[in-house]
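Missing here is one protein chain; the remaining ones are kept as they sit in the complex.
Right, chain A next:
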Amino acid sequence: MTGATVTVTEITKRWGETLAVAGVSLSAGEGRFVTLLGPSGCGKSTTLRVIAGLETVDGGSVRIGDRDVTRLPPSRRALSMVFQSYALFPHMTVAENLLFGLKVRKVAPVERRRRLTRVAELLSIDGLLSRKPSQLSGGQQQRVALGRALIAEAPVCLMDEPLSNLDAQLRGEMRREIRALQERLGITMIYVTHDQAEAMSMSDHVVLMNRGAIEQQGRPGDLYNRPASLFTARFIGSPAMDILDLSDPDLSRFVFGDPEKGAGLLLGLRPETVSPAPGHGLPAVVEASEYLGADTLLSCRAAGGQRLSARLPGAATMAPGTGVNLTWPEEATHLFNAADGRRRDDRLSDCPTAFTRARLSQIC
């Protein structure tokens, strides 16, 4: 089986007065893993359901392969889906669940048996085939749901938060397993999640949604390294990026060498880029230090009461109240408009080092 391209163009979906999806366009190439990411209520699930054909659209179109499927029922779109609740048929055994679609589609019994054996081995659920879903653990149910999606051998697979009901360890295992299966089978995957770590680790392409529209899309690294807006900056990365107000004259002087220049701008800093620099950094006071094993997260308060954190390797705990000077490399400086949250790379040139200019020319 091979994947098919999914192209969504300017789709709109209304629930009464509210606009759930407002002109979303995205494309998933053959065999690509595309994630729809966003907070709850951002329209990611609705977008997925529109692609599946479970919701009708108020505008726009959906194409799978070279067919316009916008008006086709779900069964004729040649796709499979894994639901958040798994949606296993509770009155059927695992084998019956897996074979349901094949029987409905009148696949020959020999072929059905071949595919059942293959999927059961692929997901190591051979031993569960005669059980009912209620006799399975959450993780096993998840595998069966996955199996039901794979057995159809559809070129496109949709997943709606499939891992959200699993515990953390199992979730990590399943992430890797789903990604490996997707790559091995070459299917096109559209995956919905609210967990940014899941999106970053699994996807070829991340579509970050906010309030029914696409906030930013690109490779996971693009979203992490160059967030186009404050929303992306805050949503991607854990612990989250710290946002500091540059209208504070002290901070503005530190960044721009001028107390006025930072007015109307916000400074974004990722904790992993911030480190102590005795003598010449931004003065701050340690408020708390969290030891996380591999590293330590220092929560600090800078002049003007603004919070920022530093992620230091190892057990670098410091007592609360300790004074530190913090600095960060020039390329880790993210500037945003305070008014609309847009990224302002043009203002980086106001920073007094040549380093920044060199980097800007590299990007532009």
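Here is the rule we use: a residue touches a chain if its C-beta (ideal position, glycine included) is under 8 Å from a C-beta of that chain, and two chains touch if they have at least 3 such contacts; residues count from 1.
Definition applied: contacts and distances are computed from a predicted model.
**Q** For the chain omitted from this view, which of "ABC transporter permease", "Effector of murein hydrolase LrgA", "NADH-quinone oxidoreductase subunit H" or "Succinyl-CoA--3-ketoacid-CoA transferase" is its UniProt protein name?
**A** Per the UniProt record, the undisplayed chain of the complex is "ABC transporter permease".
**Q** Going by the contact rule already stated, which one of A:Gly101, A:Gly139 or A:Gly172 would touch the omitted chain in the full complex?
**A** A:Gly101
**Q** Looking at the whole complex, which of A:Ala95, A:Ala152, A:Leu269 or A:Cys300 touches the chain that is not displayed?
**A** A:Ala152
**Q** Quick one: which of A:Met81, A:Leu136 or A:Leu223 touches the chain that's been left out?
**A** A:Met81
**Q** Just the residue numbers, please: which parts of chain A touch the chain that's not shown?
**A** 52, 54, 73-75, 79-81, 83, 85, 87, 89-91, 100-101, 104-105, 134, 148, 152
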